[in-house]
Each structure stands twice: as structure tokens, then as C-alpha cells.
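Following this message is one structure expressed as C-alpha cells.
Of the protein chains in this complex, all but one are displayed in their positions.
Showing chain A:
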Amino acid sequence: MAQKTLQQKLAILSDAAKYDASCASSGTTRRDSRNGGIGSAGGTGICHAYTPDGRCVSLLKILMTNFCIYDCAFCINRVSSNVERARFTPEEVVTLTLEFYRRNMIEGLFLSSGIIKSPDQTMGDIVRIARMLRMDHGFKGYIHLKTIPDAAPELVAEAGLYADRLSVNIELPKDHSLKELAPEKRPETIRASMADMRLSREAAKDRSFTGKRAPKFAPAGQSTQMIVGADKTSDRDILRTSANLYAGYDLKRVYYSAFSPIPDASATLPLIKPPLMREHRLYQADWLMRFYGFDAEEIGGARPDGNLDLEIDPKLAWALANRARFPVTVAHAPREMLLRVPGFGTKTVNRILAARRCGSVRYADLLRMGAIMSKARAFVSLPDWHPGALTDSADLRARFAPAPEQLSLFG
């Protein structure tokens, strides 16, 4: 077999990495290259490009290799797949990262890998690449490393010193789904590695007896990913799992990845059209849990089957199912209740609170402050607006749901 060129390897190993949704490069320590090295990070992340699937390209997202001894039914790289295999040398990963970085194409590297030989061997190679970037090249950009469950703790500890973010994927919302579809993975070891990361991050924040601060451990925190639509789990159960993960492991993000057809699919899983709208609604629901004070039961309970309404957003769905709580009097309502008004975002609510201190807030003021009044009008009362019977009208949902027609994907 002829040696593959760098370009061929890049094609194979980026194709193999694209099913991981994470692309964040924000929220790490502020640093730059004015005192040596190359690169900078901190503050908001930057998306350097967008592909036609609407996803941003912020990091060079590649696998070290797509050889893998595991047989996860949903994964293109599983051992039983006939996909073409390749393996980067550590030097190749470092060169690609730095050359793309110098041309301002990326914020840094997101490195993952198939499991080769053993978890320790794989994690060891991942750590080596991160060490070369940080120590040999003074790379100050962003590094996100996948940690391999079951890898030795000292390897993960070293990874945390170089990486801004570490992540391990929970893969599926229910333990029994994971056992069925990814028999080599164990849910308890995945959660245990998240727990270890949380404890390591907390330990790194404590000062020692001498008052010296321990070296930072994965300062941009950890995240995880759940595949949506490969099993029968309801959205309520997915959100419950997310709530448990956020509460337990101080995760920065749970990514939801609509199960997407892969070349050379497994017979176990049907090839389906990826449930993109469901994925979108889950992200909205996740946002409501993290920034709007909703809990999983409230959002997941808006419909009896525990699934999110695909036609309207989950906040609107909750408001329609809880109309007795509306209309909200904008002049007096507490922040928590303003946050529950459909059409009010967190920024709008902050502006409303500031504007209330300067005088009465009217309909036109809300429009200027960014409220989406087409949604909010049924749920608020103002000095110059009262929804009257609108809040309780039977056809209120129909006013928001899209007309029943098939939209083209390529519009």
C-alpha cells in the first residue's frame, strides 16, 4: 500500500472527525505571544469559517487516527466499518495546526482519536501532540483534547495542563442504549472521568499552603456530546440526563448531535435523515435550563409524550401550556418571570430592568430594546397594551406554528 500524502490523510481524518459537534474556543485564560511563542486566546471564541451545513469552523478538528478497536454502531470509525483508515504522525498534526494558525484559519486544535491498541497508548499519543505544541512551539492558541475513558489518571492530569478544554462524550442519553450500541464503552467510567476532571479543576483553583496557585487545569472546562435520534429516548429524558451532567460535573456545554447517516453504516442502526429540528429544539431547551431558570421537568412536561414541540420553540410551548401565569405585568414583574416571557431574551430583560428605573416601559420601548413582540404581545401587559382575551384564546398556538408546507432544504 502506497504511503498516503498529508492531503489524503487530512481528508480522511477530518471526514472522520466531523460528527463531533463541539467547536467552542471561548472562555479560556487570556494569553498572547507578545512575550514569545505564537498565538493568543481568551475572551470570545472566533468562528473562522462556516461550511454549508451551517456549522462553524473554529478549530482544526481532526482525529489522530481513525483506526479503532471499538465497535460503536453509530460511529463511522468503528472496527467493523470498511472506511479507509489513516494515521497522522504527531509531527504532521503539529505542522498542520501551526500552518493553519499562522494563516488565521483556526483558533487552535481539537484532537480526538480512535482507540488504538489500548486507552493508555491512545491518550499518551494525544498528550504528546499537545505537549509538542505547547512546550516545543510555544503555542498559545486553543487546544481541546478528547480524553479516553479508562486512560491512566496521570495521562489525563498531563492533558489538563496543556489543554484549554477536555471532553469525554456521554454518547447516548441512557445507559442501556450505550450498552447496546457501544458495548465496549461503560457509562460509569465515562461519568467517572467527568467527575475526575471536575475534581482536578477544583483542586487547581485552590491555593496550596505556600499560597502558590497550582497550575491551571483545563481552564475552559469540560463538555460532552449526546447523539440524538439513534435510540428511542424522549426529549424529557435527554434533558434530565443533561441536567444531571451540568449539576454533577460543572460542564460548560452539553452538545446534541442529530444522528446522521454515515457511509458504510451498521446494520444495527437505520439510516435516517438527521433530526435537525429536534436537535435545534434541544439546544433551545438546554439554553432555557442554563440561563432562564427552567428545569428539565418543566420543559419536557409541556407535552404528554415528553418530546419537544418541533413547530414552536420550547419557551413558547411552555408559556402556552402554562397560560395561567400570564400576562406578565412588565412594570413590576421580577426578573425570573420576565425571563419566562416568550420573545424576551436575557439581554432584553436586562434592558427592561434598566429602562424601568428611568420611567415607564411601553410597547414601542420594548420593540426598540429588541423584544420580539409578535411573540411577547400575548403574554405581557403594559401601560399602553393589554392582551385581553388573546392570552387564553384557543387559536393562540396556531398563530405561531408555521403553515403546514414542505420547505425545501436547499432554499
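Basically, a residue touches a chain if its C-beta (ideal position, glycine included) is under 8 Å from a C-beta of that chain, and two chains touch if they have at least 3 such contacts; residues count from 1.
We take it that contacts and distances are computed from a predicted model.
Visitor: Looking at what's absent rather than what's present, what does UniProt name the missing chain, "TctA family transporter", "Phenylacetate-CoA oxygenase subunit PaaA", "Type-4 uracil-DNA glycosylase" or "NADH-quinone oxidoreductase subunit J"?
Guide: Matching "TctA family transporter", "Phenylacetate-CoA oxygenase subunit PaaA", "Type-4 uracil-DNA glycosylase" or "NADH-quinone oxidoreductase subunit J" to the record, the invisible chain is "Type-4 uracil-DNA glycosylase".
Visitor: Out of A:Leu60, A:Ile238, A:Leu288 or A:Val380, which is the one that touches the chain we can't see?
Guide: Within the whole complex, the residue contacting the unshown chain is A:Leu60.
Visitor: Could you tell me which of A:Val94, A:Ile148, A:Ile227 or A:Ala258 touches the chain that is not displayed?
Guide: Per the contact definition at the top, the residue touching the missing chain is A:Ala258.
Visitor: Of the listed residues A:His48, A:Arg303, A:Arg323 or A:Arg397, which contacts the missing chain in the full complex?
Guide: Reading the full complex, the residue touching the unseen chain is A:His48.
Visitor: Of the residues A:Ala11, A:Leu310 or A:Leu390, which one touches the chain left out of the display?
Guide: Within the whole complex, the residue contacting the unshown chain is A:Ala11.
Visitor: Name every residue on chain A in touch with the hidden partner chain.
Guide: Residue positions of chain A that touch the missing chain: 6-7, 10-12, 14-15, 17-19, 32-34, 36-40, 44, 46-57, 60-61, 69-71, 79-82, 96, 99-100, 102-105, 174-175, 183-184, 186-189, 191-192, 194-195, 198-199, 241, 243-244, 246-248, 250, 258, 260-267, 271, 273-274, 276, 295-296, 350-351, 354-355, 357-359, 361, 365, 368-369, 409-411.
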